[in-house]
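Here it is: the structure, laid out below.
Removed from the display is one protein chain of the complex; every other protein chain stays in position.
The first chain written gets the first letter, and so on, giving A, B and C; residue counts start at 1 in each chain.
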Amino acid sequence: MTIETDVFNKFDLGTDGPSALELMSTIREFESRLPGYSEAGLIRGSTHPSVGMEAVAVGVSRALRDSDSVASNHRGHAHCLAKGADPGRTLAEILGRRDGYCGGKGGSMHIGVKELGILGTNGIVGAGIGLATGAALAAQAQGADNVAVAYFGDGATNQGVLSEAFNLAAIWNLPVVFVCENNHFAQSATLEEMVAQPDLHRRGEAYGLPSVDVDGMDVEAVSNAAAEAVHRARSGLGPTFIVADTYRYLGHMAGDTEIYRTVDQVEQWKGRDPINRLAEKLLTSNVLDQAQLDAIAATAVSAVDGAESFAKSSPYPDVSSAFTQVSEDIR
Amino acid sequence: MTIETDVFNKFDLGTDGPSALELMSTIREFESRLPGYSEAGLIRGSTHPSVGMEAVAVGVSRALRDSDSVASNHRGHAHCLAKGADPGRTLAEILGRRDGYCGGKGGSMHIGVKELGILGTNGIVGAGIGLATGAALAAQAQGADNVAVAYFGDGATNQGVLSEAFNLAAIWNLPVVFVCENNHFAQSATLEEMVAQPDLHRRGEAYGLPSVDVDGMDVEAVSNAAAEAVHRARSGLGPTFIVADTYRYLGHMAGDTEIYRTVDQVEQWKGRDPINRLAEKLLTSNVLDQAQLDAIAATAVSAVDGAESFAKSSPYPDVSSAFTQVSEDIR
Amino acid sequence: MNKPAQQLTIWRALNAALHDEFTEDPSTIIMGEDLTTWGTGGGIYGVTRKMADTFGKERVRDTPISEEVLISAGAGAAMAGTRTVVEIMYSDFMLLGADGLINQAAKSRYMFGGQFATPLVVRSNGGSGIGKAAQHSQSLETLYAHIPGLEVVVPGTANDAYGLLRSAIKSNNPTIFLEHKALYYDKGAVTKELIPLGQARVAREGKDLTIVATQLMTKRALEAADMLAEQGVDVEIIDPRTLYPFDMETVFASVRKTRHMLVVHEAVRDFGWGAEFISNTVQECWGELDAAPRRLGAARAPIPYSEELESAVVPSAQEIIAESLAAVGHRKRLLV
Partner (left out) sequence: MNKPAQQLTIWRALNAALHDEFTEDPSTIIMGEDLTTWGTGGGIYGVTRKMADTFGKERVRDTPISEEVLISAGAGAAMAGTRTVVEIMYSDFMLLGADGLINQAAKSRYMFGGQFATPLVVRSNGGSGIGKAAQHSQSLETLYAHIPGLEVVVPGTANDAYGLLRSAIKSNNPTIFLEHKALYYDKGAVTKELIPLGQARVAREGKDLTIVATQLMTKRALEAADMLAEQGVDVEIIDPRTLYPFDMETVFASVRKTRHMLVVHEAVRDFGWGAEFISNTVQECWGELDAAPRRLGAARAPIPYSEELESAVVPSAQEIIAESLAAVGHRKRLLV
């Protein structure tokens, strides 16, 4: 059997560009509103917005099917939305409402959507890595050609489970793609202080995984790297490690004083903004004109307006639900 | 400050050779008797002899002081003996006697010797890695120039804690030497099946550690690599990862059917026997003559004879000791 | 029609349960260290013997020493629809995967509002008695019984081992299945019927004292009961078999009859599961007890290596006799 590893579905600006732009814009709008909800008391606990990092989830998800699995982390709304989650039900979950995907039991750090293969955002840094590895194992054992994706941050690369998962996936050729969103911070800890070897892809290589760096502020680059990795996985060629260089514009979560970075640094990264870059490319290559770009921006805003009114009007869950669904057949 | 990293105490055949030979021979004799004790019902539970692997512990320990720490694993008698543990008290512990280092409470997998910095052999594969990292942290925080060594097998390199420890040691420049005894098996699992990238030193490099491969059947090679690593650590230059290629001649533990390997393979490795090789070298370089070699062999046997009679004549511990030493000030 | 019962050792009964369940349900997989290459090819205590030959290396997998990912990947595979059995060589090592068990698997159904089932079984062995010392001999079942979302099974006979393992694999909830390392070679009649989780077994009927015990302690309680019978104390022994779900009704019924209670477990007595059984019983059967329920459990100490020390920290038949007499108020007749 020869497998043509270079025959994967490359990002096409004309067909993929506009939809990627719209999805990134929707995510941007969605995430940008979260701090306001926190301030207004609509969100309890912690929520972690991913403004600035949209290209990663959107780029990766283009290659995925509903039947593929995704295991996400604490900063996971974008992963869900890009995989096809409804913004209204996602936000309803974040606001703890009955129509949230988990009936308000999960909240921002525990959004799972079974029919989309979303094995949950996760409150434990690194934990999704094992879950995705397991979903890939399930696919392989069942002879299905599904793949699994684990999303995690640079901080999570210091969790031991990653090395275990790398090794297991490599020896078993599991159909899993490990996607590190390297935004250079783990809460307030800088990558430079927390690792001695900043070429994170070397960690994948050390365990035998093809490992690539990609510009995480460029949806096209992410998309192509992910499509190739997903194609490899689906073809039985095993796991890949993708390190996407990216940045979060907002604080780690509401209340972050951000004493660990400068405003300048944030501004510099905004110069590489993935939405602006794609919009410009679409404009200069005449795929879209300014009016069409404006329309996309407006669509994103109205999609999130719709999600917000859906979520806000959803009632809080019935108190009795607190005691159900712990175990099957056991109240 | 310039640190002369190449000024470390190289292995000298004339002065270090005879003592290394004697120590390896004693360990060989000691370990070879264990299966017999198991059969005779003198040892309960599991004991893991390291026959064939003597060069590693002996080579590493030459560079160590009593105040340095060592954290060992389940196959740890050699690590203890090479660090200076008394064979009689070590064996007494393995036989569960009162005069064992731990009063018979620990047994083979839990031999600790505080005054020699031996933080214990360990029943949990990989666990000593964290303990040694901590001992190195203690040395650094106290401004002492002690170093710590973690001994572990190839199988343990698949425990996540190793990657965490590599990273922590690297970013903090901890005075720790990670020594992997790669004997190509983890119980019955072969290295080839359990890792996809068999160059284990790459794992160290991926986290920023200087990492070296060494012939673990050559005490001189091990000794020099370890002396350099220990010198680096003591000088404040941080951790090193040493992968020693070696082999165990006996089964993983008593009762091992060894269906996972061939007799041929075992015999081939015996051709590289570290004791024979050193003895030959000492002979051909005229450091020792045959009579002296024979004397060393005899000394080793009589040392272990002594240990055996000491251990066997030590009484079993008093039952009341089962209930003490759980916590300080709390019975 | 039921087949006639066979006499099997516990390890063979477990092996049979795996074979039968894997034959019946092709979505099952099992993974663990040294499963197919150790001994005569069946893992450290033989339980997976011939599994790889029969079901192939896709479904029966030897793994690296990576307990953390084994357990969390097991949870992920289960959430993705594969019935997954993870063998952990000794239950002490399950602690390396505590996040996967407690933070992930146990909570996956609830957190996500009931969308996911997590049919994961983590099989391992606990218990002491064979000189494996502090890190290979713990009885940690109580830890898991305390965690909402987990089921905990502690079979003590070959028949229970068979019937409960099959039920555990069929369960859509994550299940901790703890065998006892000193009982693998115990033989018993196996009927090959499923046994539902959450049903206690009356191991001996009696009218004077209810002893609740599992695994090795059930065996010792049975020995003790014979000796106690000679002293005129007629003991009823209840083996809960599963700590969660737990069958308090059978215990209540027994205590209402005997009016006296003793719980014996190999887990450390302090904060061990016996306290739960006693607290529930006291609350439910207050006024129907003639004396305070009593507990025996391991000493507050790790398991020591040397044989006599190891025996000393775990309840013996003699101690069960003494506590039984104390429980029924025959303090004077205490044997030593």
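The rule is simple: a residue touches a chain if its C-beta (ideal position, glycine included) is under 8 Å from a C-beta of that chain, and two chains touch if they have at least 3 such contacts.
All values derive from a computational prediction rather than experimental measurement.
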Which displayed chains the unshown chain touches: A, B, C
Residue among C:H146, C:K187, C:K207 or C:K257 that touches the chain left out of view: C:H146
Residue in contact with the excluded chain [from B:I43, B:V60, B:A139 or B:L278]: B:A139
Touch criterion as defined above, residue of C:A133, C:V251 or C:V264 at the omitted chain: C:A133
Option touching the unshown chain, where C:P155, C:P174, C:G188 or C:G272 are the choices: C:G272
Candidates A:G104, A:G117 or A:G208 - the one touching the absent chain: A:G104
Contact footprint on subunit A, counting only the chain that is left out: 43-46, 96-97, 104-107, 109-110, 122-126, 155-156, 158-160, 186-189, 193-195, 255, 257, 259-260, 316-317, 319, 321-323, 326
Touch list for subunit B against the chain that is not drawn: 69, 71, 100-106, 110-114, 117, 119-120, 122-124, 127, 129-135, 137-142, 148, 160-161, 164-165, 167-168, 171-172, 324-330
Touching residues (missing chain, whole complex) on subunit C: 68, 92-93, 95-96, 98-99, 102-103, 106-107, 110-111, 133-135, 142-143, 145-149, 243-244, 267-268, 270-276, 278-279, 282-283, 286, 291-295, 299-302, 304
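Note that in this section only the chains that are shown with their structure count from here on.
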Remotest chain, subunit B as reference, centres from CA atoms: A
Centre distance in Å when subunit B and subunit C are each reduced to the mean of their C-alpha atoms: 37
Gap in Å, rounded to a whole number, between the CA centres of subunit B and subunit A: 45
Averaged-CA centre spacing for the pair subunit C and subunit A, given as whole angstrom: 41
Residue numbers of subunit C (touch at least two other chains): 64, 66, 68-69
Residue list for subunit A, restricted to those that touch at least two other chains: 160-161, 164, 167, 171
